[in-house]
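Sharing a structure below in structure tokens format, with a few things to ask.
All protein chains but one are shown in place.
Going in written order, the chains are labelled A and B, and every chain counts its residues from 1.
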Amino acid sequence: MDSLSSLIDGFGVVFTPENLLFVFLGVTIGTVIGVLPGLGPTATIALLLPITYGISPEAAIMMLAGVYYGSMYGGTITSVLLRIPGEAASAITALDGYEMTKQGRGGPALGIAAIGSFIGGTVAIVGLAFVAPLLATWAVRFGPPEYAALTILGLVLVTYLGTKSTVKSIIVALFGLLLASIGPDPIRGTSRFNFDMPELFSGIDLVAIAMGLFGIGEIMYNLEQRIKGTGTIGKIDRILPTKDDWKQSRWSIFRGTLLGFPIGMLPGGGGVMSSLASYAAEKKIAKDPSRFGKGAIEGVAGPETANNASSISAFIPLLTLGLPSNAVLALILGALMMQDITPGPALIEEQPELFWGVIASMFVGNLILLALNLPFVGIFVQLLRVRIGIIGGIALLVTLVGVYTISYMEFDMWVMLAAGLVGYLMRKTGFEPAPLVLAFVLGSVLEVAFRQSMLLSNGDLSIFVSRPISGSIIAVVALVVATSVFGAIRRRRGGKGGIVEMTKQLAED
Amino acid sequence: MTDMTDDQLPDISEVPTEHPPTRGTGWIASKVPLLVMIAVAILFHTQMGDMEVGSLTEPGPGFWPRVLIVGIILFSLVGFVADLKDGIESFELSGTVRVLAGFGALAAFVVIFDNTGMILAGIVFLMLWLKGLNGESWRLTVILALVTPLLTYLLFVEALGVRFPEDLIASLWGGR
Partner (left out) sequence: MKKLGIGLVAGVLTLSLAACGGSGSSDAGADAGAADGYPEDDITMIVTYAAGGPTDIAGRAVAAAFEKELGVSVVVENVEGASGAVGSAQLSQARPDGLTIAMTTASAVSRVPLIEEVGFTQDDVIPVGTVTEGAGVILVPADSPYKTIDDLVEAAKKNPDKITIGAAGAQTPQAVEIERMKSEYDVPLQLVPFQGDAPSLTALLGKNVDAIVPSYNAAVRAQHEAGAIRPLAIMGEERADYLPEVPTLAESGFEDLIYGVSTFILIAPKGTPEAVVAKLEETLEAAVKDPDTYKALDGDVLVPEKFTGSKDLTKKMKDESAALKDVLQELFG
């Protein structure tokens, strides 16, 4: 098997002291910030970006990926023990997880979540190892029309799936696209929107925007809320689930994996969507749905498995097409670009150490996480006592200095401050920064691809539908838009919404 | 706390968030952002200058920005009609002042950084942040405010070979 031998080479890449260290750092940081309510994986990865600049691309991606899937484990802990989701993808777990804690079964809830996460993660890694190369060989034929269609699909899904208020996320996404148009015109090379500032000739730096919106915005929000200590922390006696627990949840884990994997690959998918979908499915399938919300272990096992599987499969579109499916992946794309690596169909062939190394590192990282989360869960719980203000202050200092080093411009620091202020205000007014960052990244791809398509076809719009792949994608876009519009109308008349709305509602009922 | 990756904290009514979303301050918080967005769109429009717009089939540099500007204005207008109170939180004076002070401390950092280097800027910022804004003890404040900038300096300048603006404090021992 070709993939298999490459994967073994990948383990060779991971098992160097330096890379192992970064995997370990990544998953540990991920767990820590997953536990801390106040810093999510996006903010953390944004803060770490400038530091990855000085290390090898392999180590950088291994670490950042570790932060991402590590946070999926860590987020569970606070959800289960405190009823406060450490990060959004684990929010749904709080429903049954905290009930289990109240019944003295908090340990098994964490245990089954860790085991489910491990299984979901591992299966997804195997899937990644086999699906990505296939997709890559296929994607070599992707030209500008396909990229244009894919980015449109991504933007539509992001705005539609993302928030409660579709109008708000459309506005935010459009704003992100507009910000991306500052700088040289990608086709002609002439300057756009430089506001007579030479610093804007090359456009705004993604890192400054992302660190500001997520990192600073989040820290400032916490400053306002004066988050201090937390409530009483539930007690844990035994971690390992009982035989009955396992019997009850093994199929949930199986289904969680099956759901999480494809949802992670969807643009706009990722953790929250997958855990919601899994919870909804479990509740629907259960013989006695009324147990849910009262400590049903399936309600912990399924979603936790699903969010982990999706955090791994989200790497497939990034590594094979260069298209990030959510904000975390957009930042990881930024980390690759800073190293002058543009992911695309050729990545697996041109950077085998990177691709297979990262996959192998995920196996290692998930193993480390299983170890960290089963016996050492108590240590991470202690972290809840560290004051967020202290972490925030230090993070701000390192962040500001870090953004300066990217191009030695004080200007970037001011951009970051401005983005921070905007991020904070968005937070307060119910706008989500994630569509902005994703649109910022996808914006130039879309514009370039669209204009290249027009050059290729000499101004014939039918190029988008006459090519089979882009034609199919456009059909999907049309379907999504149609169901959402249709759903909105039906809802207004008191009926049920589209598929996604139904999932959301099911999970909420 | 939401993690921003995944767009949104699902609405789980049974889970009390630490800070229950206050019912909107109404009009201001829900409509002002839309006005701001329209203003931004108009600002960008004034900067279009002689950018050639072209047409759908022969797009020029100005085509895409024009689409976006129109889109922002359009959807902002839709927002005026639709109910956008989701997720709005009220602004309370003390909290807002703290946040503004926080940004002030950051701005102070950038200005001092530019004039007298990273270390002094870091010390001043952390003092303001830890003592002034987070009410930490003096002991902890002083220790962290001294140690963090020094370690940051060592990391970036000595280890990574980064060049910061002339550093007043580092020059005491001959660094730059």
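In this section, a residue touches a chain if its C-beta (ideal position, glycine included) is under 8 Å from a C-beta of that chain, and two chains touch if they have at least 3 such contacts.
Please read these numbers as outputs of a predicted model, since none were measured by experiment.
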{"item": "Which residue of A:377, A:391 or A:441 touches the chain not shown here", "value": "A:391"}
{"item": "Touching the absent chain when the full complex is considered, from A:176, A:303, A:344 or A:420", "value": "A:344"}
{"item": "Sole residue of B:51, B:88, B:121 or B:144 that reaches the chain not shown, by the stated touch rule", "value": "B:144"}
{"item": "Interface residues of chain A (partner: the chain not displayed)", "value": "18, 21-22, 25, 29, 51-55, 140-144, 184, 186-191, 198-199, 201-202, 338-340, 342, 344-346, 350, 382-383, 385-387, 390-391, 394-395, 398, 407-409, 448, 452, 455-456, 458"}
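We take it that only the chains that are shown with their structure count from here on.
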{"item": "Residues of chain A defined as touching chain B within the complex", "value": "37-43, 54, 68, 71, 75, 83-89, 91-92, 94-95, 98, 158, 161-165, 167-171, 174-175, 177-178, 181, 185, 187-188, 190, 192-193, 195, 213-214, 216, 218-227, 268, 270-273, 276, 293, 326-328, 387, 389-390, 392-394, 396-398, 400-401, 404-405, 408, 410, 413-414, 417, 420-421, 424-435, 447, 450-451, 454, 459-461, 504, 507-508"}
{"item": "Interfacial residue positions of chain B with respect to chain A in the complex", "value": "1-19, 29-30, 32-34, 37, 40-41, 44, 47, 51, 56-65, 68-69, 71-72, 75-76, 78-79, 82, 84-89, 91, 95-96, 98-99, 102-103, 106-107, 109-110, 113-114, 118, 122, 125-126, 129-130, 133-134, 136, 140, 144, 148-149, 152, 156, 160, 162-164"}
